[in-house]
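I have a structure here, written as structure tokens, and I will follow up with some questions on it.
A single protein chain has been omitted; all remaining protein chains appear in their positions.
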Amino acid sequence: MFQVRTDLAVEARELYSEGENREVPGVEVKIEEEKYYTITRVKILDKIGEKNMGKPTGTYITIEVPNLKNPNEDLKDEISIQLAKEIKAIAKNTKKTKTLIVGLGNWNVTPDALGPKVVKRVLVTRHFFVSYKKEDDEEMANVSALSPGVMGLTGIETGEIIKGVVEKTNPDLVIAIDALASRNMNRISTTIQISDTGINPGSGVGNKRQGLNSEYLGVPVISIGIPTVVDAATMVNDTIDLIIDSMMKEAKFGSEFYEMLVELSKEEKYSLIREVLEPFMPNTIVTPKEIDELIDNLSIVIANGLNIALHPGIDLKDVNRYIK
Amino acid sequence: MFQVRTDLAVEARELYSEGENREVPGVEVKIEEEKYYTITRVKILDKIGEKNMGKPTGTYITIEVPNLKNPNEDLKDEISIQLAKEIKAIAKNTKKTKTLIVGLGNWNVTPDALGPKVVKRVLVTRHFFVSYKKEDDEEMANVSALSPGVMGLTGIETGEIIKGVVEKTNPDLVIAIDALASRNMNRISTTIQISDTGINPGSGVGNKRQGLNSEYLGVPVISIGIPTVVDAATMVNDTIDLIIDSMMKEAKFGSEFYEMLVELSKEEKYSLIREVLEPFMPNTIVTPKEIDELIDNLSIVIANGLNIALHPGIDLKDVNRYIK
Amino acid sequence: MFQVRTDLAVEARELYSEGENREVPGVEVKIEEEKYYTITRVKILDKIGEKNMGKPTGTYITIEVPNLKNPNEDLKDEISIQLAKEIKAIAKNTKKTKTLIVGLGNWNVTPDALGPKVVKRVLVTRHFFVSYKKEDDEEMANVSALSPGVMGLTGIETGEIIKGVVEKTNPDLVIAIDALASRNMNRISTTIQISDTGINPGSGVGNKRQGLNSEYLGVPVISIGIPTVVDAATMVNDTIDLIIDSMMKEAKFGSEFYEMLVELSKEEKYSLIREVLEPFMPNTIVTPKEIDELIDNLSIVIANGLNIALHPGIDLKDVNRYIK
Partner (left out) sequence: MFQVRTDLAVEARELYSEGENREVPGVEVKIEEEKYYTITRVKILDKIGEKNMGKPTGTYITIEVPNLKNPNEDLKDEISIQLAKEIKAIAKNTKKTKTLIVGLGNWNVTPDALGPKVVKRVLVTRHFFVSYKKEDDEEMANVSALSPGVMGLTGIETGEIIKGVVEKTNPDLVIAIDALASRNMNRISTTIQISDTGINPGSGVGNKRQGLNSEYLGVPVISIGIPTVVDAATMVNDTIDLIIDSMMKEAKFGSEFYEMLVELSKEEKYSLIREVLEPFMPNTIVTPKEIDELIDNLSIVIANGLNIALHPGIDLKDVNRYIK
């Protein structure tokens, strides 16, 4: 089946269900509504779910926070705490867990720099455990962090760098942070996805050919992602749909055009747009003007969430003391 | 008449001429083809030209360099020299001319940072002239440079800062560098526009309400601009046109749809797109992924062009010695 | 009288009083000890005080916070509030006061970038007052902010840029932020000086020839400064003194050497060091390794202090909501 590309399980689900009034087969969904945010828990249960969603079996938790685009400090703190809860629940980490945080993406490309910015801000402690030959501590857990860059900067597949470091440092858990592509401008910088399936080829803003998952790295891999760009073809596609909706309401055209559209399937339309756009705008990104500031804010929310989730002695009261 | 917004005179001309096989009334155009670039000299002659083009009377020179997206050093040097020639011709500066270079735009927003990056790289000398109480010099001209920021950063209209500085330092000439919006993804970072009309309200990537022109500042104002973003609505609009072209060729629809499109005028279509896009993507920019690197390259080309144009003692051979 | 250069009134006082057990004539001093900081209020009362201190008549308030080098969030908040109180007391601003914040220094030189970093972080509002044609507001005051750069970057004397902008925008108050030089490594990034005398020639990390004071700008000028570097000659000088102290205690030498040192006056020693150092290390700075991080922290403390002091509707509870 044709799959419009999206990194978000909630969007894969929307795409499937469009026009079909039932849940995706092989997928379980729970939705929790809070005052300022909505949590959607998508479980892909089996091969049928994998096929329908275009994503591997596992859990995908989405926290959607419309005001995260322009948050006040209280909201940022609330989301960090909620994120910490979800990370803990999915990672099942204890104070003995050794975690390697990996910031994926290219720090020179603003909307791709989310991962490296989070890595810059989390509290790293592994070197103290090594120096003092400690196994665990009441306050802090053993955390290391790395931004491996992208292949264009290093000449090395990102996965190879991570695997090399994992083999040398033997963490129990890898948490990978990545900027995602969304189908919908409204999700840019407002949606956080946490998953226990790691990072899989073709996801993220850039191109990663080797997956970063437990199969490859040999330890559990949690991924945390936030959409920061919309694909140009997607944007045009969605706009055309909106225009057609708008035109239909105004009855600006008759039956022939309607039939043409029905005839032209969703896949054909998207392919046509890609084909038309590609030659004159390869590597184009669609992103909010203030993306630099948004990424800075989001990296603080995620880094705080990670600090609370990983270190037993850090809670909301003092989480901001540890942010860099 | 309805005007699709563009900062480039060559695009305003294309928009006017579309479907009409004649030159824009009130406008004079000369085109010069070189191996690696094309120079278009547009002169808006009178009120009729102003109305047709949506731009004030004056000269607009465009250097289009398709390979400027991925230039080698020789091409960059060649374009710097050509740019220097055009600046000299339009500015009529001598070694006695005191020039203030103004870098417009927001240094925190990558595609808007062209002006500030150029200012960072040009050779400034005014302080030596002041210190040694010299009026002129065989090697260097009196040059100062300023990046005033944008209103969201300072709370002050950019024009007011420039005017305050002009009144204190009395330059003979102001050259303003700005990032522009284009209608066409192909022009991003490949087209340089030089004009003697200064910067006028509503142009550039950000919004400037006060024009920076000779009327306001009291001295001649040359503007140099390079498109770095495409407006999202424009991109959708152009893509739809391409799709329709493509569909028509394949005869995928009949006469009714064609009639609908003919009925739906260009203005209506663009307005419809803006209306549909606005609520869900305000402040969206469409830009190449590698815009950071492109802006760096372009700022060197422009800064070199300015250094050669302004200082009598700098020529191609040593221009790279003065770049910062 | 010979004056060892220092930007801090507390250090000028120490230098004067050294060896003399009495207050500096023409100067009034009050000291307030708090748990985490000490406030010293120095008033230079008259010409005699000016001569003895090498600084103009006026008030110099110093907040010394030894832990500001490695602060937790509570301490940063506490110091921001205290700073806000001092600014309010010295500036006598109301909600109608229009303030221009000026960030002095070179953003390319890390220890000189304090002023520009503060400007980047304060809340600017003037453009809203202009747009809505408001004179005042219950929540916000009219604040603009500018980092004019340094002469080597612009070719323009910093004072000229500020004066030009003051004449165009007519603020009631200018607050200038600057990085200072201290005599003492311990004061680096732990001491904040607030003064109503503005910035005077020769102070700060770089060289400013034109003072930024009420006489020149025509409105009151408050300066806020934090030492970020120690002069190399000063450091050598102080180290030699420490060595001599240490040697004397250990009686490593006899009367002749002691006599030589007594003979060699303080001025002669310092001049000798400068003379010896100058040829082989012009423009050398002595600064902590982690100065980048220190400056970031300090700029938040000052920007928060300014936001609380200037805007009637911002208090501690929500100050962090406005920091950028």
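Just so it is clear, A, B and C label the chains in written order, and each chain counts residues from 1 on its own.
Simple rule for what comes next: a contact is a pair of C-beta atoms (placed from the backbone, for glycine too) under 8 Å apart; a residue touches a chain by one contact, two chains touch by 3 or more.
Quick caveat, the model's predicted, so the values are computed rather than measured.
Asker: With respect to the chain omitted from the figure, which of C:22, C:35, C:133 or C:289 is a touching residue?
Answerer: C:289
Asker: Check each of C:104, C:232, C:301 or C:314 against the chain that is not shown and name the one that touches it.
Answerer: Within the whole complex, the residue contacting the unshown chain is C:232.
Asker: What residue numbers in subunit A mark contact with the hidden partner chain?
Answerer: Interface residues of subunit A facing the absent chain: 120, 124-127, 130, 142-147, 149, 151-157, 160-161, 163-169.
Asker: What subunit C residues would touch the chain not displayed?
Answerer: On the side of subunit C, residues 108-110, 112, 184-186, 232, 235-236, 239-240, 242-243, 246-247, 252-254, 256-257, 260, 264, 272-273, 275-277, 280-281, 283-290, 292-293 touch the unshown chain.
Just so it is clear, only the chains that are shown with their structure count from here on.
Asker: Farthest chain from subunit C, going by the mean of C-alpha atoms per chain?
Answerer: Most distant chain from subunit C: A.
Asker: Can you give the whole-Å distance between the Cα centres of subunit A and subunit C?
Answerer: So the centroids are 44 Å from each other.
Asker: Averaging only over C-alpha atoms, locate the centres of subunit A and subunit B and give their separation in whole Å.
Answerer: Going by mean C-alpha positions, subunit A sits 37 Å from subunit B.
Asker: Could you work out how far the Cα centre of subunit B sits from that of subunit C, in whole Å?
Answerer: Centre-to-centre distance between subunit B and subunit C: 41 Å.
Asker: What residues in subunit A touch two or more of the other chains?
Answerer: In subunit A, the residues touching two or more other chains are 293.
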